[in-house]
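To keep things clear, I will list the structure first and then write my remarks on it.
What you see is the complex with one protein chain gone and the rest in place.
So, chain A:
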Amino acid sequence: MRAALRAEWTKLRTVPDAAIALPLIALLTAAVSIPAATASSPDVVKSSLLGVQLGQAAVAVWAVHTLAGEYGTGLLRATFTALPRRLDVLLAKAALLLTGVLAAGVPAIVASVLFAHAHADGYPSLGSAAVLRAATGSVLYLCLMTLLALGVAACVRSGVAATGIVLGVLYLTPAVLGMFHDPDWQRWIYRLSPSTAGASIQSTVDLASLPIGPWAGLGVAAAWAFGLFGAGALILRACDV
């Protein structure tokens, strides 16, 4: 495992991907959150974290590319020859990606919340349970989406297809939700989709009307993330590269 970690760290250090992805995650998250925080909104806390909607795209791309890029260039064959324990390679990639997402996501989310607290009317105090839950939940949500994207990339092995699937999962359900006229269908789609259920961790107003509670929603997202990551690990172990 240590060998795998060191190998992945070397790749991460020497390829410009991380140097582009990390600032991009932070920048995109803050760039949407900060203007959204100043607009009037019924849920100021949720508005101030709106950038996670865009930041997750950068997270997903980076995660997909970290694995699928190696499929594309054939580097993965060399990797697996040097480190035959494939699961270790996947776990090492996941560990480094999560560290990176934390390093970029935490400052962006903290900055968004601090800015909103200073400038938005009626923002709850920074120590309040709602703000703490929404902020830490958003960080956890980004981490879960990292695992989900990595899992999908391991399942489908094509970077472009994996990106399409991951972004489809993230953006399709919230966009089509309103198109379902039947409120029962709407509630079930909201509960079952990782993006809508997971994003309920950011809600602080009128929680009773949400189709799913904040932590239960994050649990649904976690089930998807770990499920797809597990499926990806199985496929990675079982199939030729």
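As a working rule, contacts are C-beta pairs under 8 Å (C-beta built on N, C-alpha and C of every residue); 3 or more make two chains touch, one makes a residue touch a chain; residues count from 1.
We adopt the following convention: contacts and distances are computed from a predicted model.
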Chain not present in the shown complex, as UniProt names it (candidates "Glycosyltransferase family 2 protein", "Cobalt transport protein CbiN", "Polymer-forming cytoskeletal protein" or "ABC transporter permease subunit"):
"ABC transporter permease subunit"
The one of A:A4, A:A26, A:V61 or A:A233 in touch with the missing chain is A:V61
Sole contact to the chain not displayed, among A:M1, A:V15 or A:A39:
A:A39
Which residues does chain A use to touch the chain missing from this display?
35-36, 39-43, 46-47, 50, 53-54, 57-58, 60-61, 64-65, 68-69, 72, 158-164, 167-168, 171-172, 174-182, 185, 203, 205-206, 209-210
